[in-house]
Each structure stands twice: as structure tokens, then as C-alpha cells.
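Every protein chain of the complex appears in place save one, which is left out.
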Amino acid sequence: MPAYNEKVMDHFMNPRNVGEIKNADGVGEEGNPVCGDMMTFYIKVKDNKLDDVKFKTFGCGAAIAVSSMVSEMAKGMTLDEAMKLTPADVAGKLEGLPKNKLHCSNLGAQALHEAIKDYRNKQKAKAGGK
Amino acid sequence: MPAYNEKVMDHFMNPRNVGEIKNADGVGEEGNPVCGDMMTFYIKVKDNKLDDVKFKTFGCGAAIAVSSMVSEMAKGMTLDEAMKLTPADVAGKLEGLPKNKLHCSNLGAQALHEAIKDYRNKQKAKAGGK
Amino acid sequence: MTKVYLDNAASTPILPEVKEAMLPFLGEIYGNPQSLHDWGDTARMAVDEAREKVAGLIGAQAEEIIFTSGGTESNNLAVKGLALAQQTKGKHVVVSAIEHFSVLHSARTLEKWGFKVTEVPVDKYGVVNPADVKKAIKKDTVLVSIMHANGEIGTIEPIKEIAKITKELKIPFHTDAVAAAGTIPVNVGDLGVDALSLAGSQFYGPKGAGALWVRKGVRIIPLLDGGIQEGGRRGGTENVPGIIGLGKAAEIATAQMQSRIKKLTPLRDGLIKGMPAKIDHVVVTGHLTNRLPGHASFCVEFIEGEAMLMLLNSKGIAVSSGSACTSRALKASHVLIAIGLSHEIAQGSVLFTLGLETTKKDIDYVLETMPPIVDRLRQMSPLYDKFIKTGKGGK
Partner (left out) sequence: MTKVYLDNAASTPILPEVKEAMLPFLGEIYGNPQSLHDWGDTARMAVDEAREKVAGLIGAQAEEIIFTSGGTESNNLAVKGLALAQQTKGKHVVVSAIEHFSVLHSARTLEKWGFKVTEVPVDKYGVVNPADVKKAIKKDTVLVSIMHANGEIGTIEPIKEIAKITKELKIPFHTDAVAAAGTIPVNVGDLGVDALSLAGSQFYGPKGAGALWVRKGVRIIPLLDGGIQEGGRRGGTENVPGIIGLGKAAEIATAQMQSRIKKLTPLRDGLIKGMPAKIDHVVVTGHLTNRLPGHASFCVEFIEGEAMLMLLNSKGIAVSSGSACTSRALKASHVLIAIGLSHEIAQGSVLFTLGLETTKKDIDYVLETMPPIVDRLRQMSPLYDKFIKTGKGGK
């Protein structure tokens, strides 16, 4: 097995929040299947907070565990808090990742950030459209 | 053990004709301790035949076995016959020697030949002295 | 829990008879084969007997066998040693694009030493075209090294045809038969090659023991300088227990070759036919029929190999993958890329290599376990999502 700890294994075997949110308020995609991993995050926002977070991930065990952890951490955060979520926070919460898998933890936070940006852009567009 | 056959081992473990002949009719020395092996052959001649042959050898198992075999083969030969004894004859009679030990069989015959030459030189000297 | 080991390409179990043969050499027989006394004699005679057996497996002469520490050392010795021995004649070598890293990286080292290397391509089944080898050969080519069978996609190469070319041009031809020897019939006379690598851990022998066969009269520069072991071609105290095990494994493989092939081929075909039948969007990698008898390899679209491995492992099934995520360098297998697969498809690589212990039941278990695993990962996969919604992204 890859050198994953129990926490990572748990999030891989029992990933939280897998799926798609129909009519999501924001969608973010990060990574590229050519490079190995790709993640899509879906968010639902209520009162400037992440009311729901779901994801789909193509990638290795670490990529799936990271996505799951990001979704769990992000849920309930304000958008600003979530934008401050770093790959290191995620890797830390997972109690460490193998060195060559650290790039996966970058992708997870980035995909979430992209979803928030997407939400904000849409809000701006709506505001502009008013 | 070196790759010696039974015949060689027999002549090494039970060498024939080891020793020195006091007042030998001819003495021949061949080889050089620096190169690894050295043999001294002593002969007693009677009616132009090798009446007795003895040797001393410094060297490996093959060198000792070869000396022993040479002495055994030579005994009773006429001097001319003995001068025709070749290293190949000796190695053949020993049923083969490891390739890297073949040079030992050269020394054995040569030392015997030296002893015969020594005898002949002494005879000449005696004849000349008359 | 059901335990199904289908990673025999990574390492086979050791046969009980092989272990049995090795035991005295981990116990009462401890002499150094080079020693000039009874202890040494006993060891040397056993090593010589093993040499005969390994030679027997490939139709060679015992004194042509150089014992090594495994396939990688055999390949390093062959590629570097044969090229260096001839460097006054020229500095060009030819390899295929799907060689094992022990050949490819040795060739890269030769480049550092001033050699030029040409990589011959393969077709979509992983087959080298002998005409391409002929084209690649130049005036100053001093070595051709093309593998006998590929461990990742199972394809068997047309070695005999390539040897006809190299023979005519008088260029030494090495074949990495690490995945082939002991598994399919390999006869150096019949093949017409000049050097051949094999390894014990591929045919129920011990790890740490391999051999390079070099045709009598072909010069080779040692890789391990030192003592006069292996006729001066490989220094170092002989790995006596390993060599004895390798010899025993070779002897048994020689005897059981046909029955093993007969046993493994239908099981393999069960997977090769069963997998695409049970799961949509599965690509068989390698040649469909001209492949190693126990070797079934696939790419499953829209999902990634490491995740598949981990879920299969959780169900007791051991396999391997050539996905980028399973490699430490995070690069997709050069073999899968060479047969023309996209990086995306190559990510779904999964490799089942069957062995003597494999049963029909194991195959059924795999065919039953795989679909829900693939399903689960596809349900998670944004690529599959897109494909379902747009029809785009499939092969």
C-alpha cells in the first residue's frame, strides 16, 4: 500500500461528501487528468457561509482523501475563512501525506477556492445585471 | 580443494621417490621459488639407464604430484628415452591437470632432463680428463 | 477474508521444493565455493550443478552462465558490459521504447559515456517491428537489446526475427528475458541471440538471484570488478543459497513449462474476455493472444490505478498498475505511452499476473469484485460525469 496513515485511509475508504450539488452556487475545477489528478468542487452558500460542499475526484488515494477532508473542513466556514484554507492545513488535518503526494493537497484547496471564486463572480454578475 | 583428480591426489598424498641421492650421478634443478615452484631431481645411472630417480620439490600439490609421476615414469628408462619424456606425457599419465597448473608439468620433465644433462656433462668432463 | 495474489510479475512465491533445496545452504553447507578445502568443494559442486540447471532452462552451456543478483544486474551487465567491450568498433546501441528501466537507464548511462542510443518504437500491441530494428542499425552499432516479453503488457517480441538481422550484420544481440524465461519456452540456440537475462523471482525462485547468459566467444566487460568468480566476469562471493534456489526453480520450470502454460492460459483468457464483458470502457493492453500465459492487463477508463489497487487490496486482491500515481516519480508508465495510450487512459492501468496458485475461483472472484469497485470510483470521477453528460472524453 502507499504509505498512507490511518486518517488518510479512512477518508479514502469512506470519503465524505462525494457527489454533485444540483444547481450549485459555485463550481470549481482544478487539476488535469493528464497530470494524474482532477477535482471538481460544488458549493452551496447561505449567509456567506458554506452550507454544503460536495466533490468529485479523479485520482489516487491521496487525492480522494484530500478532497474528502477539504469538504469536511470547509463545511460551515465563512467564505473568507474557506479562502484562507491552505494545502498545509489539509495535510495537517490528515496527519501527513507521503512527500510525493503533497501536490494532491494543493489541488483540493485550490478547487474549493475556485468554486468560491465562481460563486463570487456569479454574484457580481447578478449584481451588475440588476 | 583444487580441481585435482584422484590420480593426482594419490601422487600428492603418497609421493613416490621423495628424497636425495647421496653421490648422485646427476642433479638437475628447475624453477624458481619466486615463481612458485622449484624442483631438484637426483639420478643414478647404470648401463645408460636410470637406475634410481629421486626428487625434492617446493611447490603446490600439482608440482609434487608431477615430480612423483616423473620419477616413477623415468625409473628404468634409458637416458635417451628419458630425454624424450614430455610434459604432455606426464600430464597424460596423471590423467589431466587443471589448466592453470599445466606449467608444473613442464618443470618436472625439465628438471629430470637437467639431471641427465648434468650426468652427461660430468661424463664428458671425466672422458676429457683422462 | 479471501486472499488472491495476482501480482506474480512483481514477485512469485518460492516453491516449497526450491526452499527445501536452499535450506542446507543456510545451514550446514556454508563454505565459500572458491575455498580450497572440503567445505569449499561442497559449495562449489552445488553451484556448478545449479549452473547446469539454469543452462538447461534456456538450452545453453553451463560455463556460459554468469550468476548475478537479479534481473536488474543482469541487464546492467549486459548493456554496459557488451557495449563497453566493443566501444572501439563503435558507440551506438539500439533498444526498444518499452524496455525495463534497468535496460533503458543503462542505455542512458552509456549516453553519458559518449554512446548514442536509438529507441525503436512499438505498435499499439507493444510489438517491435524487426524492420524498424534493421532501420535503426547504423555502421557503428555495437549492441541491440530488445526484451523477450514485456512485464507490464505481457507482449512477446519477435526475437528470432530480430536475431536474423543482427546475425547477418554481426552485431551482438541481448534480450532481457526476465519476464519470459521460466514462463515460456526460451532456447538461446533457437532464438539466435548472444546474451540473455533472467531472474529467479519471476519463476518461483528466490529474490536476489539471477543470471546473464553470454554466448561463448562474446566479450563482456565486468560490472562488478573484484575476484575471479564467474570466470572473472562477475566478482563477489557467490550467493550460494540464492544460486541453488535459482537452479532448482529452473529445473522445475523446465519440467513443468507446458503444464503451467496449459493451466494459466485459459485463466488469463477468462480475465481478458471477462473484464470488458463485465465493465464498459475497458481497454486490454498488450497483444491479445501473443502474450505471457498468466498475464492480463487493462486500462479502465475514467478512473485511476492506485485507487483501484487500494480498493482491490481491501477485498484481498493484490495487483499492480502502471499509473502515474503508483510510480514514485508520478509519471505514467513509459510502456503504456509507447503503445499510444493517452496519459488519461494510462492512469486507469491495472495488471493481473496469475501464478501457479491461481484458481478459476480466484478469477471469478476478481470478475465479481472489480465492477462495483470501478463503479464506485466512476461515481466519484468528474471525468466519468462529463462523459455521461456529454459523451466526450471516452476513448
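For clarity, chains are labelled A, B and C in written order, and residue numbers in each chain start from 1.
Going forward, a contact is a pair of C-beta atoms (placed from the backbone, for glycine too) under 8 Å apart; a residue touches a chain by one contact, two chains touch by 3 or more.
Quick caveat: nothing in here was measured; it's all calculated off a predicted structure.
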Practice problem: Sort through C:56, C:236 or C:276 and give me the one touching the missing partner chain. | Solution: C:236
Practice problem: Touching the absent chain in the whole complex: find that residue among C:2, C:313 or C:359. | Solution: C:313
Self-check item: Residue of B:21, B:64, B:97 or B:112 in touch with the missing chain, whole complex considered
Solution: B:64
Self-check item: Residue among C:32, C:61, C:342 or C:379 that touches the chain left out of view
Solution: C:32
Quiz item: When the complex is taken as a whole, what residues of subunit B touch the one chain not shown?
Solution: 1-2, 12-13, 15, 18, 20, 29, 33-40, 56-64, 100, 103
Exercise. Tell me where the left-out chain touches subunit C, residue by residue.
Key: 5, 7, 10-14, 16, 18-19, 22, 26-27, 30-32, 34-40, 68-73, 75-76, 100-102, 105-106, 108-109, 199, 201, 206-209, 223-228, 235-242, 245, 306, 309-310, 312-313, 317-321, 326-329
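As a working rule, only the chains that are shown with their structure count from here on.
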Quiz prompt | Centre distance in Å when subunit A and subunit B are each reduced to the mean of their C-alpha atoms | solution = 93
Exercise. Would you kindly tell me how far, in whole Å, the mean C-alpha position of subunit C lies from that of subunit B?
Key: 57
